[in-house]
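Below is one structure; the comments refer to it alone.
== chain A ==
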Amino acid sequence: MPANVAERLSAVGTANALELRGVTRLFGALAALVDITLTVRPGERRAVLGSNGAGKTTLFNCITGDFPASSGTIRFFSEDVTHFPPHERIRRGLRRTYQISALFTGLTVLDNVYLACCGISRGRFSLLRPRRNDALVASAENLIQAVHLAGVRDQLVSELSHGQQRQLEIALALAGAPRFILFDEPAAGLSPTERSELVEILTSLPAHIGYIVIEHDMDVALRVVESVTMMHNGRIFKEGRPEEIESDPEVQELYLGGGHHG
Partner candidate 1 sequence: MSRFIERHPAWALVAILALAFLLYLVLATWPPGLEEVLGRKRVFLTALINGITLGGLYFLVASGFTLIFGLMRNVNLAHGSLYLLGGYLGYEFANLTGGWVLSLVIAFIIIAALGMVLQFTIFRWMEGQDLRQTLVTIAISIVLADLMLWRWGGDFYQVPSPSWLTGPVQLPLVTAVRSSGEAVYLQYPLVRLIIFAGAVVIGVLMWLALNRTKVGMLVRAGVDDRDMLSATGVRVQLVFLGVFAFGAGLAGFAGVVGGTFQSLQPGEDTKILLASLVVVIVGGMGSIPGAALGALIIGLAEQFGSVYMPTYAVVLTFVIMVLVLAWRPQGLLRGS
Partner candidate 2 sequence: MAVEASRTSGILPASAPAPTAASSLPRYPALWLLALFLLILPAFGSDFVLIQLFGWTFILGMIALSLMFLGGYGGMVSLVQMTVAGCAGYMVAIFGTSAVAEISLGWPWWLAVVVAIVIATLFGTLSGALSVRTEGIYTIMITLAIASAFFYFTLQNYSIFNGFSGFNAVRVPQVFGIDWRAAVPFYYLTLFWAVIAYLAVVYVSRSPFGLALQGTRDNARRMEALGFNVTAHRIAAYAFASVIAAVAGVLLVWHGGQISPGTAGVGPVVDILIIAVAGGMSRPIGPFIGALIYVLLRTFALDVMEAVGLDGKRFQLLVGVGFLLIVLFSPDGVLGLWQRWHRRFLAPAAPPARGGVR
C-alpha cells in the first residue's frame, strides 16, 4: 500500500504524536479508564499525575497495547494503532519503561542494551558474533553513555544498584530510534542524587523525542515536562502547564494536599 505509506510519511511532520479518542478500558465491571481523550504533539513532554488507582499505568498499557482498549481509538503519528499488537507499535517508534524494572538480570549492561537494539533490527537469529565495529554494538555503547552507565558497562545487571537499574531501563527504551516514550515512575525508589541525575538524563534527550512520564515526585515531574494531565478515577480532570496545575486549587485539594501518595 504505497499510498498509505506516503500518507503516513507526509503526516509525520504535522500530525500529533499521540492522539487518544474516547479510550475506555474495562476490567470486568470495573472501568479503569473512562473516555480518555488526549493529544500530544511530536516532541512534547508531558506528565500524567494522579493518585494510585487513577488509571495512569492502565493508560500506558492501552497505549502500548499490553492491554488493548475496550473502546475508543489510539493514533500514533496519525496512524490508527488501536488494534496493533505491542511489537507493531514498538516498530513504529513507541517505547515504554516499566514501574518495576524488567531487565535481563543475568546479562551485562551492554548485553541488555544490545538486545534491545537487536529487537527492532534484523538478524536476531544470527549465530555469528557481532564484530568489534558492529553498528548495533556502537549504538548500544552510545545509549549507555547517554544514561550515565559507561562505568558499569560490563557488570551484570543483578550487581547494579536500584538507581542504575532504573537508568538502564531508560536506555532500553531509547534503543532503536524511538519517537515517543512512556516513562512509568522512573524516579521510584531513587535517592536525591539519583533523582537529579535522572532529571539530567530526561532533559538531555534529543528534542524530537516526546514522552509522557508518570511520576509521583512533583519535583522531578514538573522539571522535565511542559504540560501536565491530571487523572482521577480513570478520567482526565485537568490539563495545563506545570505552573497552572501547581497553583490550581482543585488540584491542591485533590492531589497535592492529599499528602499520602507514593
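Candidate entries met the following condition: all candidates are chains of the complex that A comes from, given by their letters.
Definition applied: a residue touches a chain if its C-beta (ideal position, glycine included) is under 8 Å from a C-beta of that chain, and two chains touch if they have at least 3 such contacts; residues count from 1.
The model shown is predicted, which means the values in this text are computed figures rather than measured ones.
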| item | value |
| --- | --- |
| Of 1 or 2, the one touching chain A somewhere in this complex | 2 |
| Chain A residues within the candidate 2 interface of the complex | 64, 66, 86-87, 90-91, 96, 98, 100, 102-108, 111, 114-116, 118-120, 123-130, 156, 158-159, 172, 175 |
